[in-house]
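The structure appears below as structure tokens.
All protein chains of the complex are present and in place, except for one that has been dropped.
When the chains are written out, they are named A, B and C in that same order, and each has its own residue count from 1.
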Amino acid sequence: MIRVQSEDFDFGAEIKALSRDNHQIGGLCSFVGLVRDIHPDAENQAMTLEHYPGMTEKMLEEIEQEAQTRWPLEASLIIHRFGRLEPGDQIVLVATASRHREAAFESCHFLMDWLKTKAPFWKLEEVDGKGEWVEARDSDDKATRKWQQ
Amino acid sequence: MIRVQSEDFDFGAEIKALSRDNHQIGGLCSFVGLVRDIHPDAENQAMTLEHYPGMTEKMLEEIEQEAQTRWPLEASLIIHRFGRLEPGDQIVLVATASRHREAAFESCHFLMDWLKTKAPFWKLEEVDGKGEWVEARDSDDKATRKWQQ
Amino acid sequence: MKLLYFAWVKDRIGLSEETVSLPEQVTTISELLDWLSSRGENYASAINEGKTVRIAVNQNYAPEDRSITDGDEIALFPPVTGG
Partner (left out) sequence: MKLLYFAWVKDRIGLSEETVSLPEQVTTISELLDWLSSRGENYASAINEGKTVRIAVNQNYAPEDRSITDGDEIALFPPVTGG
């Protein structure tokens, strides 16, 4: 399941709903990305996530589908927020559940790595009123490529 | 932080407490191990976890310390239950938080792999009144060794 | 043809979207980029910046030699930075 939304999400409730009543699940791995306080001296800082409505959902669904093809998953969930966020806010949740722990760990890691380089989101950092687009990192491309070998 | 307990834990609340007020955290990875329904035809099945009080806490602390030495972690948590559990019940929670996602993913995976072969717990499977000790798996030893290379 | 711009591509061009009629000789993404660049300094700076602009055709990533037609939705944007 994928969701793209501006509202916050309840991590604990989402995870509980994901595994509820499925007693085939032996391991559930999850990852939450949070907005970091990278300018502790700034009076105001925020992160605005722009996205491409339509394509975002399409890409997240493709990524999730790819994970389900590669690993035997009992359940999976991607939630990605857009809009204005502040330090400490949740940005993204990825969770995968499988019979065994290796599949859960690997597929969750895979989903985050792929999402980072394929899902059309862009971060605008605002510090004391000045906005700057975050640059893509080479390390993210490398992280994606390791799943293609 | 480590905890060994017979009581259940509230996954969402534990994770929230782990990251609360630390705005240096950019990624939080967590894993929950659950009791699987491996005998769907059985009328009764349960899993009883025996452990070695004292040594368990000592090993979990050593494992957590090792993860903190290897990765720059902002927070970490291991909760492991003992006693009688039923399908769907939570057995173990491992969570790590770091500035960056790679450290969070790797350290969480490491903690689970090491815990599996070092923490003195033993699972007794009970199916319709008959109990059998679960055998250690070679794949768990292999999973631990990959972190020693 | 519907054109969409995101992040700093949008900021430089000064538009988030527009609808254009393609000249007859523009049949691939590569030709579209050249044609757009010729429309003004704002387009040229957005498109030629270090060759990093990414293209999606009908919401799928597409290479520069991909053929396009007037009915397509084309998006231009920087490398993504979500997650």
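Things worth noting here:
The definition used in the following text is that a residue touches a chain if its C-beta (ideal position, glycine included) is under 8 Å from a C-beta of that chain, and two chains touch if they have at least 3 such contacts.
This one's a predicted model, so the numbers in the text were calculated from it and none came from an experiment.
Taking every chain of the complex into account, the omitted one touches B. Summary of contacts with the chain left out: across B:I2, B:L73, B:V92 or B:C108, the touching residue is B:V92. Checked against the full complex, the candidates B:H39, B:R99 or B:K118 give a single residue touching the omitted chain, namely B:K118.
Although one chain is hidden here, its contacts on chain B can still be listed: residues 33, 49-52, 54-55, 58, 80, 91-92, 112, 115-124, 133-137.
Simple rule for what comes next: only the chains that are shown with their structure count from here on.
Taking each chain's centre as the mean of its C-alpha atoms, chain A lies 26 Å from chain C. Note on chain placement: the centre of chain B and the centre of chain C lie 49 Å apart, centres being C-alpha means.
Chain A and chain B have Cα centroids separated by 23 Å.
Looking at chain B, one finds that residues 101 touch two or more other chains. Along chain C, residues 83 each make contact with two or more other chains.
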